[in-house]
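This is the structure I have questions about; it appears just below.
Left out: one protein chain. Kept in place: all the others.
To keep things simple, chains are lettered A, B and C as they appear, and every chain counts its residues starting from 1.
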Amino acid sequence: MKNIKALSVTASIMGLLAAPAVAGPDSDSLVINGELEMVTETAAPEHLDGAVGDTIYSGWRFRTDETQALQLDDFDNPAMLTVDKAIDYFNTVDGSEGKSCASCHEGPEEFAGLTASLPRVEDGKLVVLEDIINGHRAEVMGAEPWKWSGQDMQGMVALIGLQSRGMPVDVKIDGDAAPFWEQGKEMYYTRYGQLELSCANCHEQNYGNMIRADHLSQGQTNGFPVYRLKQAQLISKHNRFRGCIRDTRAETFAEGSDEFRALELYVASRGNGLSIETPAVRQ
Amino acid sequence: MADGVKPRVKVPSKAAAGEAIVIKTLISHQMESGQRKDSDGNVIPRSIINRFTADFNGQNVVDVTLEPAISTNPYFEFEATVPESGEFTFTWYDDDGSVYTETKSVETS
Amino acid sequence: MKLTRRETIFAGFGAAVATVLPLPALASVDDAVAAFTGGADVGSDGITLNTPEIAENGNTVPIEVSAPGAVSIMILAAGNPNPDVATFNFGPLAASQSASTRIRLAGTQDVIAVAKMADGSFVRTANEVKVTIGGCGG
């Protein structure tokens, strides 16, 4: 298995010497726990208008066999430790009202499908899962809000996302979502910072290529929050957005900012049709 | 005790007597290496799980010494022989003196 | 105590540490092997170490070691600030003298496994693991 991976890296370098072709994702298929088949490639959404070619790919397809293996079995997936803790939080009373999540909700299963449809517009505001969780904590439980990228928050985001695992990403981009989607799209193509790099420079124009030893993916968010080996914990979408923009030597946006909500919607829409993999494992 | 340490073990609940079975274990733990510094430049003291043992009905399967180079959330996979019905005991020893245990019963046929 | 990603990289098991510290670590690999073997001769047959050729992140590198008939197996990482990784001691109910775990590597280096066999002899093997370098910023 290691030889195959080494060959494909060499091949990608050689391929680019000859012609600027995309080395691309590998051909592995993702079946979790030996039974749950994931759609890791599918037809690109129409709104992309061919910008990434015909096909969108999960980030899983760009990882080495060893990293991929960590997502094949829930026992081997370190993210599940944090999901386990979230199940405890779900049942734990917190705040002034003496309530837990379980006081109102039968169980996490009740949220099947929710993550696949987020972000979405509610009462004129673009809402992501962290907003919904902290909203319920404040209004129903009388509890302190969780920090955006805290492991308690992202554990709960992962637990709720897990209920949609295997369902296709399906965010709405028209109607009242349209202005937010347009804002996110403009951000996606803005070349930020002193390095002047947009999301598209790496994840649209150069997916499949190598930046140093990083095999660039399409930057899909269908597996978030992901267990990132680098930080050895669950990483939120907004945290990853912030990291990428910071690495362009730019002044970044804050986690939980309206800008990142809009970007979250736009990036999610680029993955419409891929399976929710939450919680995925990435490098 | 380190915050929120949670063990997970995967053991088949049934096995043929004398059969080799695969066991996987995972425990949530930062495994602070003692090599990192905080934002003020102070070394963060080492705090790891330094030993892990697996026993079945009082007999040892594996006894592991861990160093800081074991990753966050230590993972082990190994094979055990189950001579008769009984119980596995898994034990993790923390630098801070905490001991975490988990047990799993196996029925032989 | 909160660490930013960048601080963690430079202070921790990052590549920067590896490039500065390989020499002292190399010396202590010999010390660690000598302490394990008592200075006995070390063969090379009968031990298998599986490691990725390229580790996408040095913080979590899956490895697998097997030495049929071993009493114990010591794992070392030659390029880490401290080369000790783990020692597996196999009891009477171990169905095989093999184990998998996940380890930290501070950059590209050799991972070494030394097994003590039931008859008191020793065998050793090593694999190089290339640890990737981040593309932008990090």
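Note that in this section contacts are C-beta pairs under 8 Å (C-beta built on N, C-alpha and C of every residue); 3 or more make two chains touch, one makes a residue touch a chain.
The criterion applied here is as follows: contacts and distances are computed from a predicted model.
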The chain that is not shown, which UniProt protein name from "Amino acid/amide ABC transporter membrane protein 2 (HAAT family)", "Sulfur oxidation c-type cytochrome SoxX", "phosphoenolpyruvate--glycerone phosphotransferase" or "Phosphate transport system permease protein" does it carry?
"Sulfur oxidation c-type cytochrome SoxX"
Can you list the shown chains that the absent chain is in touch with?
A, C
Considering the complete complex, identify which of A:Ala51, A:Ile132 or A:Met210 is in touch with the unshown chain.
A:Met210
Answer key for A:Trp60, A:Trp146 or A:Tyr192 versus the chain not shown reads A:Tyr192
Subunit C residues that touch the omitted chain in the full complex:
6, 108, 130, 132-133, 135-137
Mind listing the subunit A residues that contact the chain we can't see here?
12-13, 16-17, 20, 23, 190-197, 201-202, 205-206, 209-213, 216, 242, 245-252
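Operating definition for what follows: only the chains that are shown with their structure count from here on.
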Rounded to the nearest Å, the gap between Cα centres of subunit A and subunit C is 32
As a quick test, compute the distance in whole Å between the mean CA positions of subunit B and subunit C.
19
Residues within subunit A bordering two or more other chains
78, 232
Spell out, as numbers or ranges, the residues of subunit B touching 2 or more other chains.
71-72, 75
As the complex stands, subunit C meets subunit A at residues 5, 8, 51-57, 59-62, 132-138
Residue numbers on subunit B that touch subunit A, as the complex places them:
4, 6, 8, 10, 24, 26-28, 71-73, 75
Write out the stretch or stretches of subunit A touching subunit C in their complex.
2-3, 5-6, 9, 63-67, 69-70, 78, 195, 197, 210-214, 216, 228-232, 243, 246-249, 283
